[in-house]
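For reference, the structure discussed in these notes is given below.
Missing here is one protein chain; the remaining ones are kept as they sit in the complex.
Let's turn to subunit A:
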Amino acid sequence: MRFFLRNVFLFLSIPTAILIIFFSYTTHISKSYKLKENITILISGDSHVTSAIDDKDMNIPNIQNIGKPAESIYFSYYKIKHLLETNPNIKTIYFGLSYHNITDFADIFTKGKRSFFYAPPYFYVLPLKEKLRSFKWNSNNESVYIKNIINSGIESIKFMPSYIGEGFSNNSLLELSKSKADFRIKEQYFEGGKLRDFSSLNLHYLEMIIKLLDEEKVELFILNIPLADYYKSKIPKEYIIKYDEIIKEYDLEVIDFSELELGDPKYFLPDGDHVNAKGANFITQEFKRILLLK
């Protein structure tokens, strides 16, 4: 028996040691990563900001779009918290917040059926308690989840920590499709024909971001990226009211793109939820104008 246990232990110890070394190294790389020293303004959020604001096209050297598609507010909090610790130069954060971010649809990327794919990039910057929570949330798909964590680690070694996000990405000129927009609305705001709940997790972490930035004396602005008129008209009023309540309750300053009057279908991707390349160009230039006025 002892011989058996010894052999099993030895057999497992080699891959275990390799994994420990790998995780230590990738955690070190992820945690010690620093943005360029001149960066003082960050744009954070999900695909709304990555598809709308081309930071490189603005010719403003101290700004970086660190948005990442499907990033939930929960992960944004830990990402921002970590970046503020390693990059004390950051003075301003423009945070993308839209109506869909506060529905519990957003939770599927954090603790639901798609989290095994979307959660791993953030694993290395989560505190231990949250790492364990993330494991629990992905317990029905843990092997793929672990594999994706390792893939994120390899990406960190080869390029840069994958939680940072690749920034702006949008070259599509497709236009709004009403059926696709209807599908998107149904997916984001309804479940089984009933209105979805608000995401208590994301609402809690939104408050945490506000408090954190307040403590760190970092300015916070909310970016409500324009939506297609057709799509916006279909958003349940409960979410519009809740959104306005949040803005009012925390006295948040929202960057207003209303002057652009961008609701026309030709500026939006088929889902009506994201701008296309044409819409992105308008938003980028408008955002640049707003920044230069400040």
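The criterion applied here is as follows: contacts are C-beta pairs under 8 Å (C-beta built on N, C-alpha and C of every residue); 3 or more make two chains touch, one makes a residue touch a chain; residues count from 1.
Following the convention adopted for this analysis, contacts and distances are computed from a predicted model.
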Can you work out the missing subunit's protein name as recorded in UniProt? Choose among "NAD(P)H-dependent oxidoreductase subunit E", "ABC transporter ATP-binding protein", "MBOAT family protein" or "Molecular chaperone IbpA, HSP20 family".
"MBOAT family protein"
Contact partner of the left-out chain, one of A:Ser32, A:Asn59 or A:Ser139
A:Ser139
Hidden-chain contact residue, picked from the options A:Lys147, A:Lys211 or A:Lys266:
A:Lys147
Extract the touching residues of subunit A with respect to the undisplayed chain.
1, 3-4, 7-8, 11, 14-15, 139-144, 147
